[in-house]
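Note that one protein chain is taken out, while the other chains of the complex remain in position.
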């Protein structure tokens, strides 16, 4: 028997594959397309203390091998989320990871506290959204701010916290260490790279927000390098994110040092991406005669 | 008549299109494939004071919509460069921009001084190569170092200097301002994003150097955003680089604030890329009834 | 859930104007569950283009399990689709969105540009269910298309900007000149057209169902890329941003900001 179970901060996932926040809603829309019970976990869209409207449209633009988004974290707020989305997700045999956003530290803490007694397994603290003015990336580009918000949230969180890092920094290792010092239980990386697109025929930006976050296979080499760098700089478990399309990509991240992976943009390209990823990992382990996926983590040389 | 002439630090280019350093050698190999006289300028491969061997192979790897390279600046050194490459380039009716690299400030200065009396129009100072241990990016990720090397080189340079910036920083505007303060005459951006790739079948990095620089259309949105940000932060003319494949891409950079553009990886995909770019720009201006390309620079809104 | 992503067999591909094509394919799910006003998303073969392209369903043949859409070549994706041949497969998801609501009232159908094709299945179903032919007003720049097909199920009035066919002008000119009236108006086309229709029929208290467009990533309501400002709060996030791919693409014109 092959073991694909991995452990993130004490939470055991049946396999290392889950959706990246914001590309899967709370799973409902994907229900007839894939089996949610197959997933290692579901990571929800970012949730704030009150409903957020997000940015004006156009909110997305396709780029070469990738896409830009500036959704701006539209979400129903924690109340509706708990009443509806969490109730929905609890039906499935999968772990629940809630992506938390806020404009201020106290916003974040409000969400984290509301989730304290809920059936949520892990909290993914998004300090890396490039598409909102306050909060988001403001915490994610400065080690001191990252450490502060991490330690403040850690004090109140009943679930282990994953800090989601931004790639838009000079040295990802400094950010990772700051989160580690602040008490993070795990890290996820990367969020999107800041990018833009211009319509030369109108002379205007393709996105109403002017800039957006670049995601998709185009960014995979950057994400993979950051995961590798981070894995060699901190002791925390890492969830690798960025351009993962299939088992081969997922395994690259695992070899680079990730314990688990999130699939984002590829869910739009093919909703079956995550299931294929899981099957492909199993096949790879079998073929190679590797009995435990954990023995692969960080073994690249 | 449509004007496609642009001016970089007092040097007039017949059009804004030129190769990105390192993707075109010194032009010789492309000679039968395209007409060098058509180009706004030729930017040479990085040149150091003495010959450099570069990194072990494999030095490149294809990625989704892009590629990684870790050539490591193999080059014949300034002597051979002047005797052979410069003599070759002088035959053509195009401007000559020499990309300068070094391990220390004095290395850079040695090259710059050797070129002082040569028929070179502009110097592009590469402080952003991610593939060498010393020099390169070490100067390009820290504003103080960038300012210092710029001002030291500026003191000795007889030609105007273009500082080539690295995208692997938290805030490109700070780096641009540092170069501006140091006395740069122009900026070019971006060099490659640091990335990596792993062969899951062997468990090894795809590149002997482990990490490499990501280039190609995959990175265009990142480059375009950085050009836009920089154009709004400094007064210097900017040369936009990163993933440019065709006239549409080039025009995006010009609208974002670039005065000229460099085409890199696309030369590998189709050697005719630059010529197509130039023709496409001319067609666009004609169709839109724009008489001077300079009227487009930085007009995105 | 009624939508599926499938590899579908292409049964025909026809060039109908200089830059507009109709493609038909086989899908039980989409043919049996599809309604007029719903759409499908098509996935490109070329790996550099990741996102699905949405197209309104133009015809449904439930017996043959065949679905068609009509597309105009505007960029890389639609350029790629022109190379697809009958017998080949393509990746499609659908049927998506809400579709028009048909209620047997006296209907006027109005379409402009690439908004015209979806009126075909609508006209057909109106004729089939009510026995009556609706009036369809279609506006073109110059080259007309699908008017013969639409005439099988409805009385068609044409406007062209250059006056080369039908009334010189736009669909509103036709509506005004012919004094067209209706209990419900179904419309799909460019924003200025939709706005003009709203200004015209709004004061007359005529129900106006409009089909909207926005850039999409998931096409199924999960990513929140395709929202539009709505009067009511949306069911998903309880703000005022309805999802065009889910609560739409068809909206009551009073419901959304144009």
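Per-chain numbering from 1; labels A, B and C assigned in written order.
The definition used in the following text is that contacts are C-beta pairs under 8 Å (C-beta built on N, C-alpha and C of every residue); 3 or more make two chains touch, one makes a residue touch a chain.
Quick caveat: nothing in here was measured; it's all calculated off a predicted structure.
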{"item": "Among the chains presented, those that the missing one touches", "value": "A, B, C"}
{"item": "Omitted-chain contact residue, chosen from B:76, B:140 or B:167", "value": "B:76"}
{"item": "Contact residue for the chain not shown (choose from C:48, C:101, C:130 or C:147)", "value": "C:48"}
{"item": "Hidden-chain contact residue, picked from the options B:33, B:87, B:119 or B:301", "value": "B:33"}
{"item": "For chain B, the residues touching the chain missing from this view", "value": "22-25, 28-33, 45, 51-54, 57-62, 64-67, 69, 71, 74-77, 80, 216-217, 265, 267-272"}
{"item": "Chain C residues that touch the omitted chain in the full complex", "value": "45-49"}
{"item": "Contact set of chain A toward the excluded chain (per top definition)", "value": "64-65, 217"}
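As a working rule, only the chains that are shown with their structure count from here on.
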{"item": "Chain separated most widely from chain B, comparing mean CA positions", "value": "C"}
{"item": "Distance between chain centroids, defined by C-alpha means - chain B, chain C (Å)", "value": "46"}
{"item": "Whole-Å separation of chain centres (CA-atom averages), chain A against chain C", "value": "35"}
{"item": "Between chain A and chain B, centroid-to-centroid distance (C-alpha), Å", "value": "34"}
{"item": "Per-residue overlap in chain C, given as positions that touch at least 2 other chains", "value": "47-48"}
{"item": "Contacts with two or more other chains, residues of chain A listed in rising order", "value": "64-66, 217"}
